[in-house]
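Only a single protein chain was left out; the remaining protein chains are all shown in position.
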Amino acid sequence: MTMNSVGRPTAPNAAANGAEGFASLTGARGLLQDEPLLFELGGWDKTGVDFDAPDHDASDLGDLVRAAPIGLAGLSEPETMRHYVRLSQKNHAIDLALYPLGSCTMKHNPRLNEKMARLAGFADLHPLQPVSTTQGALELIDRLAHWLKTLTGMPAVAMTPKAGAHGELCGLLCIRAAHEAAGHGHRRRVLVPTSAHGTNPATAAFVGYSVEEIAQTADGRVDLADLEAKLGPDVAAIMVTNPNTCGLFERDVIEIARITHAHGAYFYCDGANFNAIVGKVRPGDLGVDAMHINLHKTFSTPHGGGGPGAGPVVLSAALAPFAPAPWVVHGPDGLTLVEEAKDQAAQAFGRMCAFQGQMGMFVRAYAYMRSHGSDGLRQVAEDAVLNANYIKAMLSAEMTPAFPDGPCMHEALFDDRWLDGTGVSTLDFAKAMIDEGFHPMTMYFPLVVHGAMLIEPTETESKRELDRFCEALLALARAAKAGDAQRFTGAPYLAPLSRLDETLAARKPKLTWRPEHDATPAAE
Amino acid sequence: MNQRVFPPRVIPVLNCPDNLIRENPMRFTKDHEWVEVDGDVATVGITAYAAEQLGDVVFVETPDVGKTIKAGDGFAVVESVKAASDVYAPISGQVVEANAALGDAPETVNAAPEAAGWFAKVKLANPAEVEALMDRPAYEAYLQTL
Partner (left out) sequence: MRYLPLTPDDRAQMLGVIGAPDIDALFADVPAAARKRELFDLPRRAGELEVERELGLLAARNRPAGSGPFFCGAGAYRHHVPATVDHIIQRSEFLTSYTPYQPEIAQGTLQVLFEFQTQVAALTGMDVANASMYDGSTACAEAVMMSQRVTRREKAILSGGLHPHYAAVTQTIAHAEGMHIVRQAAALDAEAAVIAAIDAETACVVVQTPNVFGVVTDVTRIAEAAHAAGALLIVVTTEAVSFGLLKSPGEMGADIAVAEGQSIGNALNYGGPYIGLFACREKLVRQMPGRLCGETIDAQGRRGYVLTLSTREQHIRREKATSNICTNSGLCALAFTIHLSLLGEVGLRQMAALNHSRARELAAALGGVVEVLTPRFFNEIAVRVPKRAGDASSVVEALLTDGIVAGVPYSRLDPHAGLDDILLLACTETTTSEDIAALSAALKRRLGQ
């Protein structure tokens, strides 16, 4: 036989057991590398792209040419790869573990969608090439629009808004245009529940409306009496999220729509939480006049660290004539785009963005819808709601649900009563979740619940993963109640960085790297 | 103060010894602004209670000098990391000076809210407005009700 004469030990010895207090000499932590800024790594004369020399110079441009250095840093291709792969490893991601941000719908992002969006026939299309050369793209937009209209029970959809808030803006501009066309330009007030997402009042103010809050009932719904009292001849619209940001279905939604319409106002629905009812309930049957759909939530297009999103807005028959350009129409020579509203529809309120909207997101969302079908989408809603109620039931053993009576929809809301006397805040608790391998839930939102913790698991979590999550949170809750406050108040301990000084960042803003910049800013 | 943050459940104890040696008594509003009158000019700021509630102040938007303000209207904004709050004018008048030092050192509002952390000096349009405000014992009693 041959002998291994090197004799390398193949089992850990005692010294490798427990590295408490161990620090590396370089600051690296095994696979987790410290990574400087691009500008500290790269050089002005370094590049990762090879070009041919130009045939002509820029002498024709005279002094319009930029003489001074731009101030960019370059890296070769291998250095670029390392830099960004190292940075990527400092991020939490859905592909890694549960990402239970309430009202954000962090579900699995199918890679089929990515593959489809990258087909040259979609990705390599110019928005202004002749429509005769983009019939398949227009057909896809038209099919997606058909799905969105069918799923919401609404007759029209404006496809161009680029995210949820942009969709809200589009919806309110339609409403404003409709009021003005009817001679009701004096309607300038918008009613928004106290639990609304910040984009609702911000959007209303953006279009020049004043904002008034609608009170909430003890069971977390719109207070009908308060709504009725505040409705009047100067109200343009109400903006209500349904299911709402407490994770509850507005039981009285049909009545809300009725009294809103009786006062001549429109019902804008924030569709951020559409995932809870997709395939089961059509907002059109509830009396909604306009609702944006976050394709990056319900229809699985990736959040990408903060976008891009897409926020098509479905519209009732009353609002449809005011939708912005461009839109797809069927003509004698196939599909075409109406790009200039003035020609064909004098009432269109204008334009939301430069081109046709988020085509790359349309392809992904359509691939997702086709994959699920009407049957799969209904199952999406049911599983999303089931998962949330399961979490609510499991965690109620130690935590206090904000609205214990009755089921929740796709997200479970807890308050911080159960932390009373522990010296641990909602923030501390959330940060301790990081050490256990989970992304924190949405905290301190909605504003109507003290120390709110809003947990949205989505339908793409397995029971095993939900159990792991619940066990971790219950163990943390017991630790907090047992007086182990330090586990929380200093958390996270195991993340790439510990808590960051947001006060310093805001008092002395450093928003760009500058050459004279110290590597580490001094603490104040 | 129109705050969007949740107040802690325990009301902090006021600790402002600098008030004891003041010549002119301070007056307070239910929105936690204070006023100190010297002749026909009032110095305006936010109370220690308000500063404590806000947490670390990171920015103060003071009013332009020369601006006419009306009692009850927002005339300044004070920001912490997670909250922006309007500061309402306790009295009416014309702004004669703004506290420029807060631009570089907003933390002064936390360190000395009822002294160096003042926001603006206002030439009073209606001195009677001051009389309608709470004195310190009344304000402290009011805080206990929150």
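Note that the chains are named A and B in the order they appear, and that numbering of residues resets to 1 at the start of each chain.
As a convention for this text, contacts are C-beta pairs under 8 Å (C-beta built on N, C-alpha and C of every residue); 3 or more make two chains touch, one makes a residue touch a chain.
Keep in mind that what you see is a predicted model, and the values were worked out from it rather than measured.
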Hidden partner chain, touching residue among A:169, A:237, A:419 or A:449: A:169
Identified contact with the non-displayed chain, of A:185, A:233, A:304 or A:331: A:304
Absent-chain interface as seen on chain B, which is shown: 4, 58-59, 61, 79-84
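The working rule: only the chains that are shown with their structure count from here on.
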Residues on chain A engaged by chain B in the complex (per definition of touch): 444, 447, 450-451, 502-503, 506-507, 524
Chain A-facing residues of chain B, complex: 4, 6, 56, 58-59, 79-82, 106-107
